[in-house]
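What follows is a structure written as structure tokens; I'll ask about it next.
A selection of the complex's chains, in situ.
In order of appearance the chains are A and B, and numbering begins at 1 in each one.
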């Protein structure tokens, strides 16, 4: 047994790689050992010479070397003018390499929001896109109908970066034959089935509508500071980052970085709102009911919250 | 023997870099560094909210995002005339340095040291030891580095929410107030890391290391005790000397440092420049830094030409798209200071700061791959005491944020040291939105292509003259390139909006 893995970095920041390096029990080295994953290539870590590397690539493309897992980090850059020459590898567009490898791979994983949906690069003019999605729209670089050898579409693991424990969990599932339940965005629901808001330590501020208006305050970041946690799927407040904390816990609004529309157009750190009520409400709530209830909730807020007498 | 042109093997660098070298008679006679990716990051920022650089610019680089974050916040503070409260400055310095330290250690052992496992060295004395420690995924040092660098990053998670990529540094201070118990935990983590670094990396206490003031001291230290000799640093030094890394990888001998670790109490430290001051070192003379003297050239970069250099605040970035690019060969522009190329990074910081050991090493051999890497690997020895001091100095009673309302229109500049050297952000805000954003990264300095005068960038220059025994396996060149710790994910210039882009024909070797 044992699975082979090729990690390709395209238009990204390598943040997903470093996020994976933050995973623990097992750490990344132990993970690869436990899952008996053979890393054919990782740009930051492999010791193979370019000659060997090109031979590995050729053997994969020729079907001589079986590629089980293709992990792509970063957006696929198609510019300028569809040539892909904004991102080259040995003089050739890297996007061509993506195609070739994807067609050989057992499973293709989009590590992070850039590879999944295009992310930040897709908002520029380098014709960047995700592997099989362009922001909210299916298609992307490989096209709506792409299926890897395993019959699966590209498995999207969004997040900017993707949470290390999510990547290691999904790799474990794939290697050990676990079943992934994919959402409409081809995201495994097991790791994206809860909102970032669920488990936020500022939940009481949210409940009683005790609001933060500027940095450094204590309060809920949703009403004014642009926090996307109630509209964003992710485990950030259940599986802590670096096993310690999360952005909202540290007073940083959720940026909505697992969403296909990340980065949103509206300025960060500000909620789009009318008369003090955010335009975007927590997923699934009815506006009229919500407003009525939030009014009463604010009236019921205990003094300890209004006075911020809490270590949250 | 005729000339050959080769592409230097470039795994294990952050980002997309290709280096071509011309070899004649076993010596590199010319070199070209190409950034092979264009991400158009700055253009993405245009038109966005005034604060959005805090979120977006760290996404340029996953290993030094906090440096970008701080530069973005500093640029806005510069624009708005805000000074963050002293405790916020302490925490910022601490977290930026934490990120540097993890990067320095990871680069040294996950990237740089791996070249000592090159097959060409298989029969040399220290190969077995190097293999046992530095083999990717398996070596004992590698495993420990993965474990311990992860732990020190917990400091950033505790204070900022997560690593990488949490915009917890904001104009005016920090997004939230660290609690006393968080700070205590950070002190423990920091002290624990320090002890590991002393025991495993240095083989001695920091205090002992800091006594080393010249190359004789260094030799003496190495021989003094088995712990020094056997430490990871000791082994790296022995390997570097065995393979002659102290005799390759020169350069232009001009060094740039942005400093950027201000002492918190700016009133008291007025005039002083904090740890690792900013400056430009040329011909053994340090010049005060003036950001106005920074320019970027595009003569050899894939952008529409302009004459000479332009200040980043005035810079234009239009990918050259006519199909006749001539000598252009990189997506990186060529930054210059006072019209000159400049090396930046840990060695440059040491030189500008007047560190006697590194001044002596460079005096003797000129800049070289070993000195450059040594500066990186021992930088934590200079950082850690300051980090501990700042952390202990956080009173917790005072504010960590000074509100400044909306960011008004204007122009600001944020300079500071990132892990790989000087990083600058230039921002212009108009009607509450970003009108213009320019970023000059450390690797843009080091891996710069030629400028309008045809002067090579520092890394290019450093490659020239390197003996290459086997052009098929030019490990010497690899040592030199890696000693700069290049990170080309930072070549992020902007595309002119609405411009129709034609097809680019690129004449790459192979």
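The working rule: a contact is a pair of C-beta atoms (placed from the backbone, for glycine too) under 8 Å apart; a residue touches a chain by one contact, two chains touch by 3 or more.
Note that this is a predicted model, so its numbers are computed, not measured.
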item: Full-file chain stoichiometry, since only one instance of each kind is pictured; value: A x2, B x2
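We adopt the following convention: only the chains that are shown with their structure count from here on.
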item: CA centroid of chain A to CA centroid of chain B, Å; value: 27
item: Chain B to chain A touching residues, read off their complex; value: 7, 9-16, 18, 36-41, 43-44, 48-52, 54-56, 59-63, 65, 110-111, 114, 117, 135-138, 142-143, 146-147, 149-150, 153-154, 156-168, 170, 172-177, 179, 319, 321, 331, 399-401, 403, 472-473, 489, 495, 497, 501-504, 506, 508-510
item: Contact set on chain A toward chain B in their complex; value: 9, 11-19, 21-22, 24, 27-29, 32-33, 39, 43-51, 53, 77, 79-81, 83, 85-91, 119-121, 123-126, 128, 160-161, 214-216, 236, 240-252, 255, 257, 263, 266-270, 311
